[in-house]
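Shown here: the complex without one of its protein chains, the others still in place.
So, subunit A:
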Amino acid sequence: MRDGAENAGRPDTAAPAIELKGISKAFGPVQANKDISIRVMPGTIHGIIGENGAGKSTLMSILYGFYKADAGEIFIQGRKTEIPDSQAAIAAGIGMVFQHFKLVENFTVLENVVLGAEEGALLKPSLAKARKLLSELAAEYELNVDPDEMIEELSVGHQQRVEILKALYRQADILILDEPTGVLTPAEADHLFRILNGLKDQGKTIILITHKLREIMEITDTVSVMRRGEMTATVKTKETSPEELAELMVGRKVLLRVDKKPAEPYARVLEVENLRIVDEDGVERVKGVDLHVRGGEILGIAGVAGNGQSELLHVLGGYGRAAGTVRVNGEDIDLTGSRSDGQSRRARGIAHVPEDRHREGLILDFFAWENMVFGYHNAPEYQKSSWFMDNAAIRRITQEKMQRFDVRPPNPALAAKNFSGGNQQKIVLAREIERDPDLLLVGQPTRGVDIGAIEFIHQQIIALRDRGKAILLVSVELDEILSMSDRIAVMFDGRIMGERLPAETDERELGMLMAGITDTGRAPVHRPPSGLVTGNGTQA
């Protein structure tokens, strides 16, 4: 299936902007890239798609001079090019926008743009020149950013523009973007795509690395699929479908849509009234939230990261203090006193799958069997006597749970850090779900998780719902929110902007709410009437 790329975009008389021949790279016993060949024609947008660990990032790192390939050749604009370091990549006209931005937070936009590409030993002329060029680029590509603003004052969308500006300032002809939309609102992502299309029209070549099939379908001309270090196919985007790409990525048929029955909710398990959370710096993060979740339903909370969802999850999960009322099964939960901790929450039937599994969900250096009991380590089945834990029993129980949750490899004696992202998440889920909680709080359940594992994790959460449990799902992935939730609440700036039923809304409407725009205009100053949140029906 390695045909399409040759004829995509421009006529094939032109030399490819990038051609890789037989690139291989191994890290110890792991073959990250196996004999990869690819041609990207100038003036096209080429997508590279694959699961985590498929070798996309390694390939791009080789192209940007971070790693040296064990074998293979790189041709840029038809010329064989050695790329031993980033300097050489920049000289060859390659610009890279990393998933985690490489910006100096307390520098201005201007300083970040010129860093490493200054004109001379003194700063003044460089900054003046950059200022002029930035205003030209801003006009040409909708890349407006205030050059004198500090990076830390900018939104992620604007920070990303600075990264693109950095590349353009270095006169990049080839722009590589690694998972560029992960942190953006739908509106920001649309804006980014407009910028990328504008750059393409100017003859720039763009490589887009992503795991989002929708983006690939929307913006690319050709797409290459990677699986386990190999390039499995390169096809024209017009001639493929998301289903085909997903199958190529995973190597088997994948259910892209979540398969679930209509919810059968009953009594309210979680009730939150006028919840307010002030963080350590004295900033109010949650500004009076009302919501409820009934047994047998999933309430999805959509929103751009940093709008109070994390704080909400933290407080419900038992860390952090708050004002307001939270009831579980009709009984008040202590939000301020000594009983406000994860331990007492668990005793009340609240389980928590935290957003950041590396920092809050697991201790990476500890064994899987140790991780499997955290928070429940006082449970009677784990005790040998009143002084000693029954480690043999814990290992045995862990192994059973690992098998039930398809954790690979199902070896309790491996440290948590030795599992892939998806398998780590399954360990956390197994720990929390297997305790049969009444309420499951789950944050970003599939962040950094492979498509295959995503499917499994979603099924487990829905199975818990179907057993009549209440689930509060926080995710920045709109697709996930739309497919999983029985009701959707959108958070913006610490408030619930509105509630929708998945069948009656779409990404556009949710995207507007996530940006703080309601039908009646910008974000209201006062909190929305609580009826908006609590009064809706749920028969989705």
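Methods note: a contact is a pair of C-beta atoms (placed from the backbone, for glycine too) under 8 Å apart; a residue touches a chain by one contact, two chains touch by 3 or more; residues count from 1.
Here is the rule we go by: contacts and distances are computed from a predicted model.
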item: Name of the absent chain as recorded in UniProt (options "Thiazole synthase", "Heme exporter protein C", "Fe-S cluster assembly ATPase SufC" or "Nucleoside ABC transporter membrane protein"); value: "Nucleoside ABC transporter membrane protein"
item: Chain not shown: contacting residue from A:51, A:111, A:480 or A:499; value: A:111
item: Full-complex contact with the absent chain, from A:52, A:86 or A:411; value: A:86
item: Residue of A:20, A:103 or A:312 touching the missing chain in the full complex; value: A:103
item: From A:57, A:181 or A:460, residue that would touch the chain that is not displayed; value: A:57
item: Missing-partner contacts on subunit A, residue numbers; value: 57, 61, 64, 66, 85-87, 89-91, 96, 98-100, 102-107, 111-112, 114-118, 120-124, 126, 166, 178
